[in-house]
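The complex is shown incomplete by one protein chain, all other protein chains being positioned as in the whole.
Let's turn to chain A:
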């Protein structure tokens, strides 16, 4: 019994939530200390993950107060701060409203075609934000500033809230809501006082992800002339490589990220929302929409048209305008192959390295595993530009042997996308009880064979899910790839960026299409995984 609850509690909204999921309780798993080799590997990974943070700290301290005060306390930084804060403060609530509203309509009302809508609302995740920006700039060439930034990022990122909220809503025990209505609450007040509090974790997790994406995004904002810290750091990089001004902006950005993480962990609270007790949970009732069905359908249609229709339409339009010649660039095939190569390599290495961390967290929970995990979450929240800046500087001065090699780029990918793999693997390992492993050994299998044939096999689907998400991240990664890739490397993202910067929008269209096509199955996987985690 203890085991099933433990397993269930570790099955959070898998994949998308990056916040730590409570580790399974139960004395039996703690019966021996964690294996030293695993601990050593985990500590090494954590130390590696701390490199960017350490770099920023060392650079900031090393710069001295005078440099800090001239480079940080200046009008330009205030301007960037205003832009970045306004972007986060406006976009995050918008994403929450759209995500929660959409999830509620799809999961809790008699909306016609709710199955199709539930997939369509997740679909914009398959469109990289900078492709979305490219489409909107094609539609409205003068789009710029905070309005453009909010428009594009809301449309690109609201599914990050929608997916976990929809998963939670569909799993929620309706008994509490029924109690609420039987005590005289109207349906709005049931939603506000019973449902919404239970969604807190999903909303906070989704909102944090949106905010971190906003801080890290470069391409989408650069294309519409909206300056944030990340775009300004990149510009400084173009003017001075890793000059002091870039480092100072990076340290402000890092402080910003840490504040967000802190805020999110504050809102999480300690309340328990899990259903306990015997009996099966009823499936939630659906509210009859009646006349409201028409505006609801229209609203969802409008949202989908803006978030999914506009990018597809404009990519298609440029593809037609460009004709056959845009497919003739020799770089197209090579950049596709390189993207696949880096995506696969990054996904494999990340999953392999996430294994010991997840193993430690599930089989030997304790302060050590929690600390190591927290380190990975924090460091992975650092924007790609900061990670890249750190890696460039460290390798150019300290590690010339691997400087500008694919190793460094893959290492950056590992660092940036580790949580995607970790969250999934932990859930998968939690479902592979160690007793099965032991039983296999008792039946005469060698330990390693037993591990391969039992634990590894049982956690393989989860590992594959995590790897797919890492792959998705790598396909759409731009800033770290631009800074760190070996000489002569071009990926779909960097080629798309280069062509669209030269306003060769037609030439860029095939790259946009390929990125969407590569992302689509991963997005579907993410979507169906969240449904499965919710028990459907």
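Some points to look at:
One rule holds in what follows: a contact is a pair of C-beta atoms (placed from the backbone, for glycine too) under 8 Å apart; a residue touches a chain by one contact, two chains touch by 3 or more; residues count from 1.
Throughout what follows, contacts and distances are computed from a predicted model.
A chain of the complex is left out here; the name its UniProt entry carries, from "Outer membrane lipoprotein-sorting protein", "cytochrome-c oxidase", "Iron ABC transporter substrate-binding protein" or "Amidohydrolase family protein", is "Iron ABC transporter substrate-binding protein".
Among A:69, A:187 or A:238, only A:238 touches the chain that is left out of the view.
Chain A residues in contact with the hidden partner, per the touch definition given at the top, are 31-33, 35-38, 41, 71, 74-76, 79, 141-142, 222-223, 225, 232, 235-243, 245, 334, 337-338, 340-342, 344-345, 348-349, 351-353, 355-356, 359, 363, 393, 396-397, 400-407, 410, 437-438, 441, 447-448, 450-452, 455, 486-489, 498, 501-503.
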